[in-house]
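Please see the structure below; I have some questions.
Excluded from the complex is one protein chain; the other protein chains are retained at their positions.
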Amino acid sequence: MIAFHARLFGAVVALSLAASSPALSQQLELKIMAPAAPGGGWDQTARAMQQALVAAKIARSVQVTNVAGAGGSVGIAQFVNGAKGDGNQMMVNGFVMVGALAMNKSPVTLEQVTPIARLTEEIQVIVVPANSPLKTAQDLAAAVKADIAKVTFAGGSAGGVDHVMAALFAGTIGADAKKINYIPFSGGGESLAAILGGKVTAGISGLSEYEGQIKSGKLRALGVTSEKRIPGVDIPTFKEQGIDLVIANWRSVVAPPGITPEQRKVLSEAVEKMVKSDAWKDILKQKGWEDAYLGGDAFADFLKKETTRVTDVLKSVGLVKS
Amino acid sequence: MTDSDLPQGPASRRIDPAGLVVAAVLAVLAVVLVLDARQLPATTMYGMGPEAMPVVIAIGLGLLAIGNLIDALRGNLPPRESADPKPVLLILGGLALLIAIIGLGGGFILATSVLFVATSAAFGRRAILTDLIIALVMSTLIYLAFDRLLTLSLPAGPLERLL
């Protein structure tokens, strides 16, 4: 009990010390919206930012709010309308939101928000069960070309990064992306069971999710979607197997529309400082996230390009009407 | 259900208007489902599309509409006691105010206090002032406990900012 009190007391002291510190940035009282329910990737990112920003004394307090709904469509609508011009608010978003906004015909788009920075990304992988006759990405490509209907892909939600990747794979090898037999599952557990149980031909997912299965030999990875080989990961990229498929599931943070350049600068600097802090690095390590910091205009550019690419793919598979 | 379950008498054989309404609502629902299913684009390449299940459920609803209609026409419905609409409307009014206050940013304490007072009045309490004080104290305590202590974020309005 004493130890517990001592810790509580310590925390209180730390908080009040932080509060009395003179540096300007420490006066920051931020609100970060996770446009999803607690527990998911965006929520974890928002809470990780909260932890790092406070631990590194970049902000005095950070409050995380959750606005769940429709792949972030509900959250971004509320963010754009409710937080306009507020320099103390940010929202976490990511790849999935791009597709969700297009598919849900959202009146609010990512063009309206003020880009701050990309934070993390996760490389994607295609796997087959260990006893599958397919050994390489080219084998899979040949199977798809032979009979596209018979090659079933298991992955995450319709229009999400896994689905987009399946369509890109088909498109890249010259097959008709519209005809892919992609079967969305509700979660990694369900799709993994379908792959291990041999119900589907191949599975698509983030690398970290299936890394354990790949290492233990239950799944065989046909390829990863990074530009170059990832150090420490013994899986060939699609590129080196002659298939130009580069994609990553990124997460980023944005600010509301209508903030002043100064406000944008304060937020960008705070995020940049956070990314360099030890607290953030520790969290990345703990969660197994890949640092993919990209700030400023470079990120704004990236966001635009991704939006075009994803929308085009979703149109090609008929999920978004052109 | 057989007729012997019901109290015998002329009343139990009359056509039941509520049953007719239920049948009509089910039929309308079935139509809405079919109309909605028809506007879905046929993008599914393999297996069953998104429009199949709504149609199946619509057929079920249609059959149930007929079943409920027959029950209503035969007066085969369980007897009902009279209901007093006033308290129900009072509580619904409280809920409507709660939604309005939350929507307009009036905050958690005010919103739940209004609902509390409306409900307790619906259950026959007339000491509105006492109840209002109880409600305000209670919701303030709840707000402090959950929002401040347990970091649950509840909507804040003018009253919450005073705390």
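Every chain is named by a letter (A and B) in the order it is written, and numbering of its residues begins at 1.
We take it that a residue touches a chain if its C-beta (ideal position, glycine included) is under 8 Å from a C-beta of that chain, and two chains touch if they have at least 3 such contacts.
Everything below uses one rule, namely that contacts and distances are computed from a predicted model.
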- Message: Which of the following is the UniProt-recorded protein name of the chain this complex doesn't show: "Carnitine dehydratase", "Hydantoinase/oxoprolinase family protein", "L-lactate dehydrogenase complex protein LldE" or "Tripartite tricarboxylate transporter TctA"?
- Response: "Tripartite tricarboxylate transporter TctA"
- Query: Looking at the whole complex, which visible chains does the left-out chain touch?
  - Reply: A, B
- Item | Residues belonging to chain B that touch the chain removed from view | 1, 5, 18-19, 22, 26, 29, 32-33, 36-37, 40-41, 43-44, 46-50, 53-54, 57, 60-61, 64, 67-68, 71, 77-78, 80-85, 87-88, 90-92, 94-96, 98-99, 102-103, 108, 111-112, 115-117, 119-125, 131, 134-135, 138-139, 142, 145-146, 150-155
- Query: Which parts of chain A are in contact with the chain that was left out?
  - Reply: 1, 3-4, 7-8, 11, 37-40, 43-44, 47, 51, 67-70, 73-74, 77, 103-104, 106, 149-150, 152, 157-159, 181, 183-190, 192-194, 196-197, 199-200, 209, 211-213, 215-216, 218, 286-288, 319
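Keep this in mind: only the chains that are shown with their structure count from here on.
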- For chain A and chain B, what's the span in angstrom between their mean Cα positions? 38
- Query: Taking the complex as given, what residues does chain A use to touch chain B?
  - Reply: 63-65, 149, 178-181, 317-319, 321
- Query: Which residues of chain B touch chain A in their complex?
  - Reply: 41, 43, 45-46, 153
